[in-house]
Structures are given as C-alpha cells and as structure tokens.
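Note that this complex is displayed minus one protein chain, with the remaining chains in position.
Here is chain A:
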C-alpha cells in the first residue's frame, strides 16, 4: 500500500530548468542595479563639484580658471578646499612653471600630489582610474590618478543665432585650439554675470571617458592636477564632437562621454546635474556649452 514514489526525471529537469530561467532573469537585473548605483554616485560627485565651484565663486568673486597656462594647473586643484581637501590644497605650489617639472616630474609640489586619489573626481563606472599618459607618470614609475570630470571650455563650430563661428583661440600645433565661450577654459575668469545665457542653461563640468585603442574606457589619460601642457588642454575639453564620439586624434576636442547608457552627465552652471543624451541635436549641445551665445534651445 506504499504509494510514495520519487520524482521522475522529467519533473526534476523541469524544476532545474525553471530555476535556471529565474537565475537568468535575476543576474542581469543585479547588474542593472549595480550600474544604476554607480550612476547615482557619479551624479553625486558632479553635484559636489558643482557646489564646490559655487563655494569658490562665493569666496573669490569668480570661477577658477579651467586651465591656467602660467602654472599648468587645472580647476580641480583650486576646487580642493571646497570639496573637503583643504590640507592637500595647502601643499600645492601655485607659482609659474610646468605642472610636471623637476627630474622626477613631481612639479615640484604639483603633479606629485596627483598620487592621492580624490574619490569625488572619479566616476565609479569607469574601470581605469590611473593616468596612462607617459607625461603623467613619475620618472620613478609611480602612476598618478586621473579624473573623469572635465570643464566645458566652450563650443567650436557655428552659432545658429548669428551664423558666425564660435570664438576659438586657434593654435598651430594640431591639438584643436581653445574654445573661449565656456565657463571653464584656458585662463578663464568667468563670473555669474558673464554667463549671459543663464547659469542653468550652460554646461560647466561633464564626464569624459573615451574608449582608447584597447577598447577600455578611461578618461583623457592625464592626471587630475594637469590643466595645460603646451597647447594640450587636460582639465577642460572643447565641445566639437557629439557625446561618446571616439577619439578623432585631436586632443583638446576629445568628446564628452560616459559608460552610462546613452549619454553623459553634466553639472550645469547653477550646480544642478543633468543627463544629456548622446543623440541630442549637435547644435543644441553646442548652444548649451556656450555661456554667451544668445541661443534659445538648451539640451536637457
């Protein structure tokens, strides 16, 4: 009268198949949540940077220069005291001279401080956080840290309102020159009053991640201290190409871009953070990059 019987093979297989399907559904969902968390962290970093730049403006009456020619330093150095890194800022030599001078390329007291990783300068979705460029590596072999956030130096191309070209300081060595109509560019001294288009309508800081040759995402390869090296601008980028465009061989025109699906995040001039889609009308992207172009349409 014993009616107990075991599971048949078919039943077992069905159960295993169902479990497999459930796991298959779950794993991509976990990856998606991880990416969403990384994106939120990145958004927060940009918010902190935006607030830091505003605090700098409150104290100094203007935004820091995006990239200073005289001492080669980027805006990130000047914003340090306002992102809780005052003690590191005090170590910096703000005097004239290359950012990687000296026999060990330490600056001195400039590039050597990029050996410190400032977590607010890195997007957690970007796998490479160390600068890969040879000039950003100390002679003794120690590697510096890079930053995924770059100032918006301004647009290059044609202003749709006036039909004239956006102002660009051209240089002859093929790095693409310096766009002049953005908030953070070469030797800029932007004040709130000079952002005529409105601070909420102007891009200030954005993400830069490029798939270099090996298809690995990283920033522009420079350390976070570097602003200007000869005619190559590292702390800021011209807006010449659409978001997520691969490297065209023109260093100052490296496009803004990110590993987040479909676009990149930007801190606007008013400190808010927006996600701008990669497929946005290029004219609109450039209009948003300029602070005094008089354009109406703004990317959001």
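One rule holds for everything that comes next: contacts are C-beta pairs under 8 Å (C-beta built on N, C-alpha and C of every residue); 3 or more make two chains touch, one makes a residue touch a chain; residues count from 1.
The definition used in the following text is that contacts and distances are computed from a predicted model.
According to its UniProt record, the chain left out of view corresponds to "Carboxypeptidase regulatory-like domain-containing protein" among "Carboxypeptidase regulatory-like domain-containing protein", "ATP synthase gamma chain", "ABC transporter permease" or "Fe-S cluster assembly ATPase SufC". When the whole complex is considered, the residue among A:31, A:44, A:194 or A:279 that touches the unshown chain is A:279.
In the full complex, chain A contacts the hidden chain through residues 132-133, 157-160, 163, 174, 176, 212-214, 221, 241-242, 245-251, 279-283.
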